Structures are given as C-alpha cells and as structure tokens.
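All protein chains but one are shown at their positions in the complex.
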Amino acid sequence: MQLLLLLVVVTDFAVLGTSRLSACIRWMAVQGAILGLLPLAYGGAITAHAYGLAAGTILVKAVLLPWFLKWAIREAAIRREVEPRVGYMASMLFGAAALGAAFGIASTTRAFPRHDLIVPVALVTVMIGLVVLITRTKAITQVVGYIMLENGVYLFGLTLSRRVPFLVEVGVLLDVFVGIFIMGIVVFHINREFDSISAANLSELREA
Amino acid sequence: MMELLLVLVPLLAAALAYLFRGARARAAVLVGTAAAHTVGVGSFWVRPIATRSASWLMADDLGLLVLSVVSVLFLVVSFYAAAYMRAETPRGGRAFVSCLLAFLAATSLVAVSQHLALLWVGMEATTLAIAPLIYSRNDRRSLEAVWKYLMLSSVGIALALLAVFFLAAAQLGDEGSRALLVPDLIGRADRLDPRWLRAAYVFALVGFGTKMGLAPLHSWKPDTYGEAPSLVGGLMAGALTTCAFLALARFTQVVTAAGLQSFARPLLIAAGLFSLLVATAFIVGQSDIKRLLAYSSVEHMGLLVIGLGVGGVGAYGSVLHLINNGLVKGMLFLVVGNLVLAAGTSVVADMRGMQRTRPISGWLLLVGLFAVTGSPPFGLFLSEFSIIAGAVHEHHPWVAAATVAMLAIIFAGIAGMIVEVLYGEPSSMAPDAEPRERAPYVLGPAVLAGLVLLLGVYIPGPLRAVIGRAAGSLGGTTP
Partner (left out) sequence: MNTTLSAAAALGVVIVLAPGVIGVAARTRAALTHRRGTPVLQLYFDLFKLLRRGAVFSDATTWVFRFAPVAVVVTAILAALVVPLDGRASLFRFAGDPVALAYTFAFGRFFLVLAALDTGSSFEGMGASREVTFASLVEVGLFLSFATLAVLTHELSLSGMLEAPLARASASGSAPAVAMIAGSFFALLLAECARVPVDDPATHLELTMIHEVMVLDHSGPDLALILYAGALKLSVLGAVVISVLVPRANLPPAVAIAVLAGGLLLVGVGVGIVEASMARLRLPKVPLYLAGASALALFSLILALWSAA
C-alpha cells in the first residue's frame, strides 16, 4: 500500500526526467496501473465496488489512454523528443520543490491519520502534473501532464471512496476518458495542420 | 422523476439525431427536444417545491432559475440552429446536433444535481460536449481556439474536482451526513472541518472560475468566442457560464451556511473587480466584435461574483443578473452572428454600415447595446443597480464606486464599436443584393430582447419569490 504510493511518486519523477515521448507515456501508463491496484490495496474489505473501480481504472488509465496516445504519435508522425520549455534539471528542481511543499501542506492537515501518505502523494502528483503541463511545449506532453494532474485528484478521491458512490466514480472516469479522447483528436489535427504539435505554435489568437 | 427526464431525454435525442441521415429530421429532433425540455421545466413552476422528492436530482430554487434560463435560451438557439444548419452546413454535420443536445443534457444535469460530484460530472460533460462545436472550421485558428479551451477548462475542472473532494474530506468528521449532498452539507454545515472547507472553496473559485471566465483565468474566452460559430458562443456565454456560476454558488451556499462568509467574500470581490478591470482594459479599443462580446462576458461574470461577494441586496442582484445575463448574451451573440455572416468577418473595420444592409439585425443590435450595458428599462439595469446598491449597503463604497466607474467606461467602449458597426461609412461599397432577413434569424433574438425588457419592467410574483429564496440561501436579502 505505502509502497505503491511511493511508486506513484517515482513515476512522477520519471515522467519529469525522461526525454523520450514514448517513455513518458509508458511511465504514465505505469502510474495508471498502480492507481488501478490501489483500490484493492486500500482499506480492509475488498468489495465488488473496489474490483469494479480497479478494473475500470486499469482499463482506462493503463491501457486505453496510453494506447490511444501512442496511436496519435504514430499516426501523426510526431517527433520523439519531449522538448521541454525549461531544462530537465530545472524540472527536477520544480519537482523536488513540489515534493517538499506537498508534504509540508499535508503535515498541517492531519485528517487522515490511518493512511498517512496518500494525501501528500496526491498533492505531489497534482503539482508535478501542473509542472509538466506548463513546462512542456508539445501538445501531447501537455495531455500527459493533464492526465497526471487528474491522477493526483483521483488519488485524493480514493481516500473518500467509502463515501463517494460508485456511479460518481464511473462518471468521473468516463469524463476523463472522453476528455482525453477529444484532446487526442485535436492533437492529431494540430499536428497535421502545423507539422508539429508544439503548442508554442498556437499563438495566432491574441490581442492585436 | 421529471429531473431525470430532463437529463435523459436530450441525451437519448442526441443519440437519435446521430442516427438520422436527413438534415431536416435532425433539425426536427433538435427543436422538438428543446421544446419538450422547456415544457418540462415549465412544469416545475406550476408544482410547489415541497411536493418534489429530495434526492440526488432535485431542482431547488437556484437550480430551477438556472434550468429555466438554459431551457429558454436553448429553445431560441435551436430554432436559430435549424435555420443556420440549412444555410451554412457547419462542419461535422450529424455530430453538430448531437453535441448541441448533449450539451443541453449536461447543463440540465448541472442545474438539477444536488450531489456535488454529480454536478462536477455534468460540468465536465458540458466542456466535452461544446468542444467539438467550437472546432467548426477546419483551420488553424479554430484549432488553436479549441485547444486553448480544452486545456484551460480541463485543468480548471480538474482543480474543481479536487475542491469537491476537499469538501468530502471536510465532511469526514460527521458520519451522520450523506457525502456531498447539498441539503446535508448546508443542514449540517456547522460540523464541517473549516480548514478543508476553506481549501475547497479556494479550489472551487479557481476551478469553476476558469469555466466562468473570471480574470485572470479568462484567456480562453476571447479566443473561443471569437472562433466558435455565434450560436455556440451564445450558448457558452449564456448557458455554460451560468452553470459554472451555479457550481460556484453551491459552494458559496455551503460556506455561507458554515459561517465562513468573512473568508469567502473578500475572495469573490477581488476576483470580480479584477475581472471588471481586465474587461474594461480590453473592451476599449477592441477591434473584433466577437472578442468584444467575450470581454463583455468577462465583465458580467465579474459583476456576478461581486454581487455574491458583497452579499445582502447584492446577492439578490446577482441571482437576478444571472437570468438577465444569460438571456442578453444569447441574444447578442445571435444578432452579431447575423451581421458576421453577412459581412463575412468579425473585424469591425470591415463591417461598417450594417444598419443599411441588415436593418432588423441592426435595430436589435442597438437594443442589445443598451440592454447589455445595463441601461434602463432593461432587466440588467435593475440587477446591476441591486449589486451596486448592495455594495453600498454592506459598507463597500469603494467597490461600488469602482464598479460604476468601470461600467461607464465599458458602456463608452461598447457603444463606440456598435455605432461604428451600424452607422460607420462602409470601407468597400458592395452591399449584397438581398437585404432581406430571414425570420428565424431575427425572431429568436427579438424574443430574448423582449424577455430582458420584461424583466426590467415587471418581475412576476412567483419568479420574484424564487429569486428571493435563492438569494437567501446565498446570504442575501430581497429588497
């Protein structure tokens, strides 16, 4: 349980540090799979609810989304480098700062004494997701950042899974899936239109 | 029961519309569903609220108001869209109607949800339903617009989900309450953990504020409104932002019930004033009429949260303004859409002298100018006046003064542009041979304008009561 959470943080940093797009997506998939295992490891009784959630999460976050993003890369013939806006070292520093901040914030609110780590890990993942989102120029890496952000939120949601009904979780998962799907299609179009998926090219619309 | 139908029927109709091959049949499905939806919403006004069952889906006072605005606006837009699709054949043919109907379903879900996580699901669904509609032209600019919209609102909405979870975390100490149900949250607000509640409120303001387009998270708005077809812009400015405000208002209800107004209100006022400031800065000297409308929308979102932030009569004004803004934004976008279709551009320099070529739309635009800037006798005058009066009453004279000053500048900016569009000397003398305007294009906006005018002159008793109760739940009072 705690180990899985630590692995989530490790995957966060792996995404931050990796320079190859496909590796980036693979780490994201690994993170999705860990997230899928968490409901089973989390809290005593393994109910049908937990199984359903685990299966759904793994299906969406570890299989469908990575597969879809890889498809987009292949079909749109996207170059394989990540192309960050700031260096990898700086990203790592941001990540380290996020790590400190998350644990700092989490230590001020001790609402979950029993399962300590999940709150700070969720916050770290949210923050590192934001870092990836902001510091990477490629549209597809921004999608990866968004997925990490969403993963962090989802992690936090797990602490409440006892109280939030299944239907809602399915809705959230579905929304995320469709959202990424639409983003993927847009990425595909952007690449065809601009010959690159650098979101830095998207600067035509601005105040004159 | 009826609440569920309001969500499910448009959803099924969306699927149905996708199956039909003929454009005419799809248009019929669209208009038919919209009409049925309006009838369904109307039934709520007949039945008293006490007889409705309290559960996950229930149209309470605030939800009912939002639902009504959305429904009326959508009905008008659906007539417009039926005509628009025949003339313009927007990209994505079949999906266009389906997305519109899915949008209706999602907004209805937001309006009637009493469960905040469900409300979030609806909110995210509105984003997803509307995104394909923005990408209506297959070119770079519309791609850029849809990308910015998707990215910013997805991030915003993800933070909003965090806010929802924080709220659930605030509830953890109270085993007796049902998670995230608005009645329980409000009824047992004193048992919420205030630290989580504060965190939740900040994230909700950022998250749903992004969806509303509050500055500084408004940057998607001009791009998106500028590139989307006008009727989609109208739905976004009139219905989508209304729903986002409803979400924020739900959080405000909880915070108010928990006695944390003193925490929430300064945040709201600051966000509102900053939005007004940004809107003022970009409206003056704006060269594109659709972008102008976008900044005007930022302005009105700012007014809404200021009203919420000052409380008292201001909250009443805010709720009233929600209705007025929804209707007038829909109307303006449709009218401007007519002119943009005629001129082939939304850059003001190339669309002067429209009064001669499109007289009816021109008159409507003039009406819209006075309505949107809050001139009497339109409804927006009343609601803006209430907000400012609320600010004075609640001892925020500087807020009131700043608001009035910026509204005056905005009036000058918008008036300058619209007068130029209507009466300016055309740069190229090539008026199209046919100045005739088709009824569906002008009737809808006229109806909306009439409603806004009516709300300015006379608010029916039942409506007034509902607005009063809704404002009460937000910490407001009826004047």
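Details
Labels for the chains are A and B, by order of writing; each one numbers its residues from 1.
Throughout what follows, a contact is a pair of C-beta atoms (placed from the backbone, for glycine too) under 8 Å apart; a residue touches a chain by one contact, two chains touch by 3 or more.
These numbers come from a predicted model, not from an experiment.
Put simply, the hidden chain is in touch with A once you look at the whole complex.
Contact with the chain not shown here comes from a single listed residue; of A:120, A:145 or A:184, that residue is A:120. Remark: the residues of subunit A touching the chain excluded from display are 2-3, 6, 9-10, 13, 17, 19, 88-89, 92-93, 95-96, 99-100, 103, 106-107, 116-117, 120.
In this section, only the chains that are shown with their structure count from here on.
With centres taken as mean Cα positions, subunit B sits 30 Å from subunit A. Per the touch definition, subunit A reaches subunit B in the complex via residues 109, 111-112, 126, 130, 133, 139, 142, 146, 149-150, 153, 156-157, 159-160, 163-165, 167-168, 171-172, 175-176, 178-179, 182-183, 186, 189-190, 193-194, 199, 202-205, 207-208.
By the touch criterion given at the top, residues 115, 117-118, 120-121, 124-125, 127-128, 131-132, 135, 139-141, 143-148, 150-151, 154-155, 158-159, 161-162, 165-166, 168-169, 171-173, 179-180, 193, 195-196, 222-223, 226-227, 282, 287, 291 of subunit B touch subunit A in their complex.
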